[in-house]
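Yeah, one chain of the complex is gone here, protein chain that is, but the others are all in their spots.
Showing chain A:
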Amino acid sequence: MSQPSLVNFIVKRPWLSKFMKPLSNWYANAAGYRKLGLKADDLIPEESETVLLALKRLPPKEAYDRVFRLRRAFQCSLAHQLLPKEQHTKPDEDVEYLSPIIRQIEAEAKERDDLESLSLNKRK
């Protein structure tokens, strides 16, 4: 279950993307997850088969880093503190690492559904 997004729609239109970029940067910073050292993809709910499978398919290093970020964020949250400024997630580090895998799994599932409900036109 990747997050719904209008990214493709906006990116295709340069004028719109020019307008939206500062807005999105402002939103991402205001959402506060970066101040806890998280990335946007860490916020995707895990309670679905698709995401669980995607998490299994993460390369070992990425999976380790993800768990580290989550535990650090829990700790901060319990202590009612934010990370020191130098440990905040920088905008260029805040990249998709899980969503591509989720999209791939969704595409597989869609293909399976399509093939299962396929109707045949016989060769004449």
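Basically, contacts are C-beta pairs under 8 Å (C-beta built on N, C-alpha and C of every residue); 3 or more make two chains touch, one makes a residue touch a chain; residues count from 1.
Here is the rule we use: contacts and distances are computed from a predicted model.
When the listed names "Cytochrome b-c1 complex subunit 2, mitochondrial", "EKC/KEOPS complex subunit GON7", "Cyclin-dependent kinase 9" or "ATP synthase subunit gamma" are checked against UniProt, the chain not shown comes out as "Cytochrome b-c1 complex subunit 2, mitochondrial". The hidden chain makes contact, of the residues A:23, A:79 or A:115, with A:115. Seen across the whole complex, the unshown chain contacts chain A at 56-57, 59, 108, 111-112, 115, 118, 120, 122.
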